[in-house]
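Complex shown without one protein chain; remaining protein chains in place.
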Amino acid sequence: MWHNLNGGGLGLDVRTFSVGRNFLVRVEHDSDFVVFLTSVAREQGIAAATFTAVGALKEAKLGFYDQERHVYVATLLAGPQEIASCVGNVSIKEGAPFVHAHAVLADRLGVVRAGHLLAGRVFAAEVHLVELVGEKVERKNDAVTGLSLWAI
Amino acid sequence: MWHNLNGGGLGLDVRTFSVGRNFLVRVEHDSDFVVFLTSVAREQGIAAATFTAVGALKEAKLGFYDQERHVYVATLLAGPQEIASCVGNVSIKEGAPFVHAHAVLADRLGVVRAGHLLAGRVFAAEVHLVELVGEKVERKNDAVTGLSLWAI
Partner (left out) sequence: MWHNLNGGGLGLDVRTFSVGRNFLVRVEHDSDFVVFLTSVAREQGIAAATFTAVGALKEAKLGFYDQERHVYVATLLAGPQEIASCVGNVSIKEGAPFVHAHAVLADRLGVVRAGHLLAGRVFAAEVHLVELVGEKVERKNDAVTGLSLWAI
């Protein structure tokens, strides 16, 4: 159960977990970062986790969520990128493990782009995935934001 | 006690902890990110922790610390931002849990801003907070930097 620290209605929605397995993942060259991590989660039976990653991509697709129109606007970055930061989590969406990843990328000219990592073809990537053991974390559609958020 | 690995005077100041509770926090829509996390820390009795987060803000205030004049220079970002990365920690300052957060933000035009997250009105945010159990981590004023740093 999520604990609503303020009582009904208000926020402070937190849920407590213990740490499960810790994984280091070397993402396969030329695979898609998000698809690959999703496969790891599904094959390992990971229902909830968070991760950090560093590495480099051959190309990437970043999303910016339009908070008014409730759609993702995608930008294709068609060339090599350092993964200067990647933070994300795994939870359950429509019955299966779902990877939510954000990233900060830098290209050879020093231009930095950042946002929701919709896709990224991997040059090399090192991921630390921390399994969280506790109640199931499920995503449900949220009317206010139009996003699929952790249900409470 | 902090262990000074080089002996007196020199650096290598590290302190060892065990992992306590792990929290997933869904930050309330329209709340302030820093205030909200501070409330979670206070209500849960968290004295030391680190966290990562992803999500989006409606607007934000980022700080850049002037290393010569010892003041924060704030920049207001008056529009929607992806939280491409957020890393921070909780420690004790003046007797109460204190949240120190840095963030990398991207706006709809792809402009990336980054720094100390002074404030951020939340559209949606997913936080993983890891409690660290051990000796108290207290912030004290540091004359060299002018910052409130973990005391040793």
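As written, the chains take the letters A and B, and residue 1 is the first residue of each chain.
In the analysis below, a residue touches a chain if its C-beta (ideal position, glycine included) is under 8 Å from a C-beta of that chain, and two chains touch if they have at least 3 such contacts.
Every value quoted in this text rests on a predicted model; they were computed, and no experiment measured them.
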- Identify the residue among A:Val14, A:Val34 or A:Ala53 that touches the chain left out of the display. A:Ala53
- Item | chain B residues that touch the omitted chain in the full complex | 2, 5, 10-19, 48, 50, 52, 62-67, 73, 75, 85-89, 100-104, 112-116, 130, 132, 137, 142, 144-145, 147, 149-150, 152
- Could you list which residues of chain A touch the chain missing from the display? 19, 21-29, 31, 36, 39-40, 43-44, 52-54, 56, 58, 80, 82-87, 104-108, 110, 112, 123-124, 126, 128-129
